[in-house]
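One structure, pasted below without further comment.
One protein chain is absent from this view; the other protein chains keep their places.
On to subunit A.
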């Protein structure tokens, strides 16, 4: 038997793989519950569970039947038969636990309530055996037939796919976080802040900024890829990379066109599109130009005005060949540019209402980070399952 508990390198990797699933101590989920219910019905056993084996405990992610541990509870690994089932690739079946001499000393045998056990090991996407789908009966049972073995294996495969889907979403979330800029350009007389809070499943929001060395302009972009999951996150990564790479050498509209051209095929294939707001400003005098590719939620707020920066350009991926012409603007001393994702629209209803909320935040806090945080808090946990993303660019007064 390989990989006994106790700290071998492969056991450490295995434990890391279990924890990377982010399912330990999580509440029950229908996607697992339906598999154990179905297995209970097919095999006609009183108890079926999906158990995950952590370093020193077994966590029951899903359970049908209430006899041997309800869902979302743990027990010591020493009292777990699934902990032993994961030591091999094949289903561990014990038709009569109480009379089988091989199991006479096991705590489960001694406890006495289990007559039959079958556990099919479950693999994480990386191949580590991280738990088991198990059938348990109080009485002994005949061995599973070849067909039943295959059926149990199929159901375990289904659980494994669900485990992988969760892991994919998690990877998407990580990818999305990595798309965000880590530093803020140091611009005397200006403040910038950005936040992207993921709500539920991974979305396709990102923001980015960069200083364009040859013109001295600062470019800021906020984009929202329609869709969820790894696919949206990957499209966002592609868009960000193309825009970052092309912008230092091209005008704003040429850079947007480049992104639209390069991404059109991918977006069409999966039926997605991207709303995109990109702006360039000269930190010396506040001269600004922007392209609103169907984004619609960017505002300029200051002591003398509060306006929405709108344009008539199409989102990327909607129809090829839009000119994406920039519009001129100027950020005056004391004014700030606020770009928000449409998660804010879900919460506040319409753009006028969003503008009111932005004005109120701008009047309450007087630094970019504080304003961004206040606006994000105003939206999170409300009626949105969308990401909530914001960039604030503030030109200091005087």
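Definition applied: a residue touches a chain if its C-beta (ideal position, glycine included) is under 8 Å from a C-beta of that chain, and two chains touch if they have at least 3 such contacts; residues count from 1.
Keep this in mind: contacts and distances are computed from a predicted model.
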Per UniProt record, name of the chain withheld from view ["ABC transporter permease", "Spermidine/putrescine transport system substrate-binding protein", "MetI-like domain" or "Anti-sigma factor antagonist"]: "Anti-sigma factor antagonist"
Omitted-chain contact residue, chosen from A:14, A:61 or A:228: A:228
Selected from A:32, A:273 or A:299 as touching the chain missing from the view: A:273
Option from A:133, A:297, A:337 or A:371 whose C-beta touches the chain left out: A:297
Interface residues of subunit A (partner: the chain not displayed): 224, 226-228, 268, 271-273, 275, 292-297, 311-315, 317-319, 342, 345, 350-351
